[in-house]
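Take a look at the following structure, please.
With one protein chain withheld, the remaining protein chains of the complex are depicted in position.
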Amino acid sequence: MFESQTAPTYHLETVEEQENDFILNLGPQHPGTHGVLRVILHMDGEYILTADPVLGYGHRMQEKIAENMTWSQVLPYMARMDYLSALSYNQAWVCLVEKMCEYEVPRRAEYIRVLTTELNRISSHLLWFGAFLLDLGAFTPFLHAFEDRETLLDLLESLTGSRLTYCFFRFGGVGADVDAAFLRGAQDFVKQMHTKLPRYHELVTGNVIFRERTRDVGVILPFDTWGYGLSGPVLRGSGEQYDVRTSEPYSIYPELDFNVPVEQSGDCLARYLVRLNEIDESLKIIEQTLANMPEGPIKSKVPKIIKPPEGEASMAVETPRGELMIYAVSDGGKVPYRVKYRVPSFANLSIFSKMARGQLLADALAILGSLDLVIPEIDR
Amino acid sequence: MITEISIMRTLLSILGITLVVGVNAIFVVWFERKVAGHMQYRLGPTEVGPAGLLQTVADGLKLVSKQIIFPQSADKPIFILAPIICLVPVFIALLPVPFSATWQAHELDMGLLLVIALGLLNTLGILLAGWGCDNKYALLGASRAVAQILAYKIPLLLCILPIILLAGTFSLREIVLVQEQSTWFALYQPVGFLIYLIAITLETNRSPFDFAEAESELVAGFHTEYSGMMFSLFFLAEYTYMLVASAIASILFLGGWLGPFFPGPVWMLIKIYFFLFLMMWFRWTFPRVRVDQMLSFGWKILLPISLLNFLITAGVMAAL
Amino acid sequence: MMTSYAQDIITGLSSLLTGMKVTIKTMFTKGHTVQWPRQTAQLPLNFRGHIRLVANDSTGFAKCIACGSCVRACPSNCIEVKGEKPEGAKKKSPTLFRLDFTKCSLCGLCVESCPVAAITFSRDYALAGLTSEPFAAMNLLDEVASPFAGEEQ
Partner (left out) sequence: MSLIETALNKHSLSPEPLEYSATGLHAKIVIKGDQLKPICRSLYSAGFFLETVTAVDNLSTEIMQGLWFFNHYKESSRLMIVIEASRKNPVFPSIGVLYPGAIWHEREAAEFFGITYEGSKDQRGLLLPEDVNFHPLRKDFKRPEHQITGIH
């Protein structure tokens, strides 16, 4: 309907910084960057010549912190990296240590882990949905998403005791058992989301303004994906069906029946659709775990002081933002010798300067929103 | 002829307009927050006054008591002038607006023209605000406001022209009186009505066309650097402008104060608030349109359709 | 071309109207809002406030045996415990149990590490103050009776 004019394309090599360039500092305090991200934009009117993200405003040196903590003390720090999917990070860390020490995990604990992680994934996607629309200038979807997220957070709070920075998983199990009220609440939530998701589509997906703002904006071509190491919905929007949950199944994921949503067009709309479809798939997983929840213990016996044997190991999980890999080296001691977090948003943001080149300022913010960045995770 | 009575009348009506502007701003801001709240599963203001009605007064007092910050590199005269230039024209534009057959501050033969002309000055205020404060975001916002002006003003005028053809007058009061003889012009001009609705949303810088502010892109657009009372002048100007645009819309298309049972001013207010509610409804539902998309929307869709609408009306009028 | 032009406009307009239908419906639905302080939301059962000491049912003294495992478990170094044996007792009792709540991340590792289940989460949520001092050194022994009470005087 509103055909946009073709944007002039610029190449990095041909653009030189000039004295009278219009330089715009997007951030670190800017309503569109969702956190302390700063992007230096060289602009020609409303068009962006180059974009250079400047990171580190929220840097806490998590990898060094981990070298000064015992293996179990690192656990609470996991939630502080990606605060929107704390349970995925919890899972990565406990699975890593369980792998190194060869601890057993009871089946009920595995079910609770997957159930809560998927709930957490939905809450993360809901928040992203709202924030993305906020970037596009629509305020109402944000609070509509928060309305549903509120139910979800209440539910998770009743189990884990916190609303956002969960520290719930334990080596060899989980921190608390689910009760009948929680299971009923989860069932009600699934029902509620099944009626609410079509509303989101009515309110946003079909909207002509939204479609024009996102279609063909910020296209990631398939041959860019592996050079930048993209993962998660950002990758799956470009047609690559890569999901750690299916490619390297951990926990009980191999027993579950779910699809990995993929879109081919690689633009903001594709990433949006992937995430909304992922909510659907997560609901499917939750329904299955609720139906098959086994009885039994929720925690196996593990020693109080954890000393993984000397060696190295890596563990990858699928967070709502993509692949999180933790690589740890143990020297047999009480503290990790080296921990490396490979975080999804970091790789996903690195392609931004390429995508933003030659785009309008408004589009750059749509792109930034569609990448689903969590800045503390990037800065670590 | 200037008589004592006419001077008294003018003074009284200026007082009346000031009252209307003030009360309207207090009420509409509250109304908008309530509408927004309930559309988002919230409640809106509830604490100050009955149902939070006095919240705006409290906010206004807070704004007035705040320090006005002048950026060091700002062009101070322009910086101060900009909000005034924004507010005064919309204030004056209320003069020829009739709230009933008798409730009118000043009858003008060219009332409609005056309102249209004053509407343009608002953009000048925005441009000055963006230019004067030496802020890049504000400058971008102001340049957006200027860039869009032709894209909606021409369709807007092309929607008004058929009304003038139908009514045969520029006087707002007489346009309503003509509608009393026949019927609401919205029924003759449904397409023009729709386009006018879109155009006034554009004209008042309201979402989905709020590029000049564009919170998520430009922080606060042209008024990024304004604080305290000067910011609230922009705010007042925006809401008064909405009032004027809605009043003109109800006069042109919905027969102004005409209606059964209630006295004229009540009907006029009902119609005005209907338009205000529509604009709020738009704002709290839609994402923001991109600037270039809005321009091509203005030139490729609004302009040809409104031109066609005008030509057809003129043709039919000539044939009759 | 003309038909697609008109079709675009009509589908566009109808999509906008669908969205407006959703928001107007929402206007008449009730949300989650709880108007604090007139109403209060229910705290969940597993709510994690700051930690507090559990008193022994019979004596009223703290169950704590001042073993220091919570101090070692804490990732933020926010617990400080000192203890000694009261006269005639088999186990130690805390003479000092101080929490630096400004550092605490409410992870609950201390609660889990405690061998005698002497620590639990409080249900205080409205914690606010004008200075950080009251929270930087919270004396948790205040809430429980102390076996040393007689000696100090």
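Order of writing sets the labels: A, B and C. Residues in every chain begin at 1.
As a convention for this text, contacts are C-beta pairs under 8 Å (C-beta built on N, C-alpha and C of every residue); 3 or more make two chains touch, one makes a residue touch a chain.
Computed from a prediction, not measured in an experiment: that's the story for all the values here.
**Student:** Can you list the shown chains that the hidden chain touches?
**Tutor:** A
**Student:** Given that one chain is not shown, which residue among A:Ile220, A:Ala347 or A:Leu373 touches it?
**Tutor:** Going through A:Ile220, A:Ala347 or A:Leu373 one by one, A:Ala347 is the residue touching the chain not shown.
**Student:** Given that one chain is not shown, which residue among A:Asp44, A:Glu104 or A:Glu248 touches it?
**Tutor:** Of all options in A:Asp44, A:Glu104 or A:Glu248, contact with the hidden chain holds for A:Glu248.
**Student:** Write down which of A:Gly56, A:Pro198, A:Pro303 or A:Gly333 is the residue touching the left-out chain.
**Tutor:** Selected residue, touching the omitted chain: A:Gly56.
**Student:** In the complete complex, which positions of subunit A touch the hidden chain?
**Tutor:** Contacting residues on subunit A, toward the hidden partner: 55-56, 59, 61, 63-64, 67, 96, 99, 102, 225-231, 235, 240-242, 247-248, 311-316, 323, 325, 327, 329, 337-338, 340, 342, 346-347, 350-351, 354, 379-380.
The definition used in the following text is that only the chains that are shown with their structure count from here on.
**Student:** Connecting every touching chain pair, does the picture come out as line, ring, star, complete or other?
**Tutor:** Contact pattern: complete, every chain touching every other.
**Student:** With chain centres defined as C-alpha means, what is the inter-centre distance between subunit B and subunit C in Å?
**Tutor:** Once rounded, the distance between the two centres reads 50 Å.
**Student:** How big is the gap, in whole Å, between where the Cα atoms of subunit A centre and where those of subunit C centre?
**Tutor:** Computed from C-alpha means, the inter-chain centre distance equals 26 Å.
**Student:** Between subunit A and subunit B, tell me the centre distance in angstrom, where each centre is the average of that chain's C-alpha atoms.
**Tutor:** Centres of subunit A and subunit B (C-alpha means) sit 43 Å apart.
**Student:** Can you tell me which residues of subunit A touch two or more of the remaining chains?
**Tutor:** 1, 140, 144, 147, 203-204, 207, 209, in rising order.
**Student:** Could you tell me which residues belong to subunit C and also touch two or more other chains?
**Tutor:** Expected reply: 9, 16, 19, 22-23, 26, 31-32.
**Student:** Which stretch or stretches of subunit A touch subunit C in the complex?
**Tutor:** 1, 69, 72-77, 80, 140, 144, 147, 150-151, 154, 157-162, 165, 167, 170, 175-176, 199, 202-204, 206-209, 304
**Student:** Contact residues on subunit B for subunit C in the complex?
**Tutor:** For this pair, the touching residues of subunit B are 35, 38-43, 46, 281-282, 284-286, 301.
**Student:** Using the touch definition up top, name the residues of subunit C that touch subunit B in the complex.
**Tutor:** Counting only subunit C, the residues touching subunit B are 9, 16, 19-20, 22-24, 26-33, 35.
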